[in-house]
Structure formats: structure tokens, C-alpha cells
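Encoded as C-alpha cells, the structure appears first; notes follow it.
Here the complex is missing a single protein chain, while all its other protein chains stay put.
So that you can tell them apart, the chains are marked A and B in the order they are listed, and the count of residues begins at 1 in each.
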Amino acid sequence: MESPVLRIENFSAFFGENQVLKNININILPNRITALMGPSGCGKTTLIRCINRMHELIPHARVSGHIYLKNQNIYDMEPIALRRKIGMVFQKPNPFPMMSIYDNVIAGYILNGIKLKKEEADSIVESSLRGAALWNEVKDSLHRKGTFLSGGQQQRLCIARALAMNPEILLFDEPTSALDPKSTAHIEELVVELKQNVTMLLVTHNIAQAARVSDFTAFIYLGELIEFGPTEKMFTVPKDKRTEEYLTGKFG
Amino acid sequence: MKTEKDASEKRFKNIILVSGLSVIFLLIAIFLTLTIASVPAIKTFGLGFFISKHWDPSLEKFGALPFLYGTLITSFLALIISIPFSIAISIFLGEYFKNGLLSTFLRSSTEVLAGIPSVIYGLWGLFLLMPVTRHIQTLLGLTPYGVGIFTASLILSIMIIPFSASIGREVVSLIPADLKEAAYSLGATRFEVIKNIIIPYARSGIIAGILLAFGRAIGETMAVTMLIGNSNFLPKSIFSPANTMASVIANEFAESTGIAASSLIYIGLVLFLVTTLVNIAGTYVIKKISLEASKEVT
Partner (left out) sequence: MNTMNTAAQDIENNKIIPFPSHFTVQEDKIKDNKTHLKLRILKDRLFKYIVIIFSLLSFLPLLLVLFHITKNGISVINWSFLTELPRPIGEIGGGIYNSLIGSLMLILLSSVISIPLGISAGIYLSETNKGKLSNIINLCIVVLQGTPSIVIGIITYIWVVAPLGGFSALSGGIALSIMMLPVIIKSTEETLKLIPYHLKEASLALGVPYYKTILKVILPTGISGIMTGILLSVARITGETAPLLFTAFGNQFLNYNILKPIDSLPYRIFYYAMSPYPEWHSFAWGASFILVVIVLAFNLIARGVSAKWKVQF
């Protein structure tokens, strides 16, 4: 049995009096893509933000239950140490406009005050950009600011930035919903390639994307985990009626 | 009927046009008046006016270096003293405490600070700051004038804090939330986010605020006049009495005639040109920033 990278146990999340997640239990296996799907407002974004404790930045946010990253309770760690181990790619590409492409890739090191020698930085930048399938397009303009990049390229830059930190798990929050179909296809292709080296959790409201790309899928509805299992199985023979209704477009 | 309406509309439009144009004419008239009235002084002293340090009404010899000095030193000193405070307020109100009681409180106090008349700062400085300076001077073994560049710079720094602070606060709060989020997700502390992301992003706005505060400091008259000691000699140290370009005009213009008056107006002309330049630069930067900010909203 493979040991899960991430264990979510009896996990609930609250905003003030409002319970947004109800008793979630999921194990994320290494080197797989797990999709979190569900209609908007179901809590899937909240869940991944709880994993890297970003939800704590919102006032009146509260949790109960446990999340273990490689058997370490994430609430026993300093948030800033935890977040270094977890990469996140956001819905809207957000490279830092004041930094060059080069600096954007190693932004995690800059922000954390980690000094890199030039050779180290160079190799991290190159391999991260290659990993994000962006190297050939930007290798001659590494020291320019990234504002000339297209939406899809900016998103790949953000992926490179996350990869540069060699995260235990990479979280994607609807990474292609702001992109055109061609860039979406590129990123989906990239994500599948990255599987060999990275474990990924992908939040998507696009059922077809989940089907195309993921190995496992969790269906979340109104804060509850309705069903979780291998994608192919779930999409062909869903166990729960609600899953079936969602997949056939009855709601969401 | 139609011609009647057309006529009244035309008349009205002309009136408002003339009003709009009057602003331009006013400004041109100000510039021309200053220049023409400075001509006698310009003819007599030329540009060397500003490197000559002798201001001698009896000999009819005038040089404005002491006042250039006074203005620049007090303004720079005031700027240096005030910058840490205005940046702190910008970050406090723009990042840490965007809303809430404390935020409203500090924001209102900053506005009140900006609204207090200059002459009242001068009065306060005369009776509350001057003794402090005298005390310091006695401790240092200097002549306890009390008034001088040091005291004037102190009061000036208090007066210009609201200007750079309010602009700084605007730009700091304008930073898109998703940039901060990206930084947090990489494991940065709040300080690291402020230092590496927010400040560089808000940099031009902060500079614009400093520029405008500087422009304000250069032209400030009353409080400085009351606290700078009214000496027309080149100041020797930070505790020397002195005069700024604005304060020497305030002190001497009313009774001056002839070449003395023209020299003071010459100083006024330069003061006008310098503040105009600084203000245009600052406003231009702010305009650029708000243009970029409105683009980002899409």
C-alpha cells in the first residue's frame, strides 16, 4: 500500500457560524492527480485553502479535524514552514509584475530569505521552467518582466514558481478557468506530464477536465464529500445518485 | 423660438468657456507679473543671484544663497524626519488596519493634522518646541537661540506628514489581493510580503507622495517664518537662525522698495517655478498610477 501524501481526517471548516465543510475524509496518493469537483460554492476551494492554511488569512475562519502532510499534522507546524512545502496555482495567473521572469521563478526563495548562489539559482530556474513547459519560450528573455506573456504563459510561469520549491503536493485552484481553450489544453497536457514527479490536487468546476486529466476524483456538494474514487469508475458507474445527477448536468 | 434658445445657449456656453479660460489667463498673468517685476533684479544680479550670499539692503547688494540653503535644508530635513512616519501610517492604514475603529481614528487625525493653520503650528512651536531646542542647545554648549533651522524643520516635518501619508495609504491599499495571496502561498511572513511585494508595487505612489510633501515643505511660510530666526546670513549649523525663500519674503517684502523689492520678487519667481515643477511631477506620477490601477480591474 502506498502511503498517502495527504490525509484529511474528519475535517470541517467554519466561517463564523457558517459551516462550509462537513467531516471530509480523503487520502491523496502520491504521483497522482486528484480532482476536487462540485458546483460553485460547494467548498472545494475552501478545502484546498485549508490544506496550506491560507484560510487562516480570513478573519473568523475556524477548523476542526486533522490534516496530515506526510504524517505530520499541519497544525503542528508554523504556517510559513508548511506553505513552503505546498505549492499553489491560482485561478487568475498572478506572476509578480515588479519582478523579472527569472526572479518570479525563484520568488519563493527570495521571499523566504533563502540565499542562492548564482549557479544554483540558474539551474533551479531552468529546470522549473522546463518542468512547466515554458523554458523555450522565455529562455532569451529571462530578465525581462513577465508582463508581455500571454495568459497561458503567465499561468505556466506560476506553475514554474510553485515547482521551484519542490513541493510535496501541488494545489491547483481552477487553473484554467481564466484561460482560452488552447492554453487550457496545454496546461492539461503539462499537468499530466508532471505526474511523474509531483502529486497534484486539482479543483475544477469543469467535469470534462476532471475526466480528462485526473486519476482520482472527489465529488463535493454543499460541504460534504459525496463520493471519492478512481475517476474512470466514478464517471462510468457513480455510486451515489447525487454524483450521477451532477455528472449528467442536472445541477451545478 | 429656436433662435432664442440658440442665443441663450450660446451665451451660456461662452460664459462658462470664459470662466474656464480665465484660469489659464490667471496662471499666465501670475508668471508674467513675477517675471516682469523681477527684471530689475535679474538685470542687476543675473543668475549669480543664487550663488551670492550677501543680502545687504544698505549697500543694495542682494544674493539669495542663504535663503536657497535655508529652504533646501529645512525641506530635506523635514522630509527625512517625516518619511518613516508617513510610510508607517501608509502601511498601518493601507495594510494592517484597513478598517475598524483604530483605522478611522488615525485617518481622521491625519486629516485634522492637515487642516490646522500654519500660523497655529508656528504659535505652538514658539512656546512648546523652542524651549526644547533651547534646552538641547544648552546641553550641547551652544547659544540657546531656540529658533533656527532645527526647530523650523521639526515643525515642518509634522506639517507634511499627512500629505505623503494619505497618498501612500492609497497606493498600498490598491495592491491586488491575488499578488499578496501568491506571496503568502509561497510561505512568506506578512513582513516579507510587505517588503518584497507591496512596497515595490506601491513604490511610485510613495515617491509621488514624497514629492508632493516636498513641494509643500518648500512653499510653507508662516510656521517656518515664526521659528527660523530671521537671519539673512548663511547658516553655519543646524542650530543657526536662518531664513527660507518664503520666510525672507514674509519678513521683508511689506517694507521693501526698489531693487530690494525686485530681488524678493525674483526669489518668489524661483519659488513659484520650483514648486510648480515638483507638483507637476508628483501629479503626473499619480495620474500614471491611477491609469494602471483602473486597467487592472479588468
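The rule we apply is simple: contacts are C-beta pairs under 8 Å (C-beta built on N, C-alpha and C of every residue); 3 or more make two chains touch, one makes a residue touch a chain.
This structure is a prediction, so every number in the text was calculated from the model and none was measured.
Note that of A:89, A:133, A:158 or A:171, the residue touching the chain absent from this view is A:133.
Screening B:116, B:174 or B:293 for touch with the missing chain picks out B:116. The chain not shown here touches chain B at positions 5, 8-9, 11-13, 15-17, 19-24, 26-27, 30, 33-34, 37, 84-86, 88-89, 91-93, 96, 106, 109-113, 115-124, 126-128, 158, 161, 165, 189-192, 194, 215, 218-222, 226, 246, 249-250, 253-254, 264-265, 268, 271-272, 275-276, 278-280, 283. By the touch rule set out above, chain A reaches the unshown chain at residues 78, 80-81, 84-85, 109, 112-114, 116, 120, 123-124, 127, 130-133, 135-137, 163, 165-166, 186, 189-190, 193-194, 196-198.
Methods note: only the chains that are shown with their structure count from here on.
Computed centre separation for the pair chain A/chain B is 49 angstrom, with centres defined by C-alpha atoms. Of all the residues in chain B, the ones that touch chain A in their complex are 176, 178-179, 181-189, 192-193, 196-197, 200-201, 203. Across the complex, chain A meets chain B through its residues 52, 54, 57, 80-84, 86-88, 90, 92, 94-98, 107-108, 110-113, 158, 161-162, 165.
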